[in-house]
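Of the protein chains in this complex, one is absent; all others appear in place.
And then chain A:
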């Protein structure tokens, strides 16, 4: 029904549902961390309630029905009648998954998932004992706040604040704070003038009349305010930040304009500097603040598109639960660095490969509980998902504490498939990398979860498609670690602008540790075409950037070249020879045209102050192919 005027509103509702489901997940996660935090139950309850309300407006009866029964169960918890147990929390998690399925089914117009009903039945069964109990609901009103400042007349008339306070204690007063007003300092202090002031909190259910009664004789002799405490969010919890939904195209346009602004600004700075303006002249000072302003605008605009990886990680915790349930394993997911931000489109396209990796870790990595117990490991396996920014890229690490890679098995299969020659086993890291070969699977029978024959090569293809890299490390018996490194596309980069041959290149500043002059005394040749740099007693592999990229012949080592010491993602170091360092500045990352194809050693491009395109070098990628044998090159596709 494309012409339905309701369709747009309906689409809006489903967008809202996504946000509400996220709130729901947040609440459940917080509750799992601290089961006494009842305010979280309120948050969860409200989210489910809002979904129910919206669904009702669109006549999504099945969704309403489910949400209503879930809500009813939550209400029992909210009013404090049912204790929150571990088992109950797990049920709530699963019920939230089911709610998500219901929302998605409603969105697609599919029939709702039938088997999900059993979760609610179970939830109701667990809560049944509390249903009948008709305990008085916990009052929702806020507590009283009382502010009491006796005047001098109060003491003059022979009243004693202590008696009043004792009477208040009878009513359940707590958090009594007494403040002394000696504002003028002790010299100006007049002992005859009362200076004390009390603030107290009284339980919400206290009748206001009871409080007033205590003060009935002194009401004119003091300043007294009795008010309900502001029913604000619990300390530490911030309310939802107001948001605006904006068409992605508009943001895209804004980003492009800001990108051009930055380039223009750089051009302006360059031409003003070239015209011979003095560093402290008004025009240069003005340009300096313009530069700062441009940078701030740019950062703000970048932040619009960047989103935390949290929703993605939340989806993964569901994948863990479901995969664990269907394989009969016990697995928990620990997510770290959820606030790390990356471009929205990257997040969207990361969901599938990450899901695959998680399923893989649960299915193949984590051992069944009885096996784990036998090995002296905790029965419940742990998968740790970490996101962080590093060297101008987003690093995602997926670590399991399972069995690790069975290298003998991998090798056997690889030999059988002719991927490696028999009799000469490659090093461990290369065996691990075999898992990324197309169609490779160590599972002999195809499991419904991850062994569908698509395997890890599909994951690698997806990550490559995002301009990323994936690596694997494993220790038998201790587990496997997948590292995914992704570019922060559409972002800016602090770059070192260098010249190589006739070309100007940008090297991410984060990758450069130090620079040094190239001198033939420090360069040692080892084997055919390989050189190392001797530095402070150690040796680093040395590469000529110009020759690596094919921009010029390798340069001599004694005519004033510059060495950049670079650090790679695997913490290894190497040295790059460039012809000159031109400047250090921020550059706008421009994605290379799809038609250019992937270029080894180049991650993206930027536009320089003179309007020319400069390529951004990715040192890790540039040198990774240097270490590969021809066999690996074939593997890398």
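Assorted remarks:
We adopt the following convention: a contact is a pair of C-beta atoms (placed from the backbone, for glycine too) under 8 Å apart; a residue touches a chain by one contact, two chains touch by 3 or more; residues count from 1.
Note that in this section contacts and distances are computed from a predicted model.
For the chain of the complex excluded from view, the name given in UniProt is "Purine-binding chemotaxis protein CheW" [choices: "FtsX-like permease family protein", "Phosphoribosylformylglycinamidine synthase subunit PurQ", "RNA polymerase sigma-70 factor (ECF subfamily)" or "Purine-binding chemotaxis protein CheW"].
Touching the missing chain, out of A:53, A:152, A:476 or A:591, is residue A:591.
Residue-wise, the contact with the chain that is not shown comes from A:611, picked out of A:152, A:421 or A:611. One chain of the complex is left out; on chain A, the residues touching it are 256, 259-260, 263, 417, 437-440, 503, 548-551, 590-602, 605, 607, 611-615, 634-635, 637.
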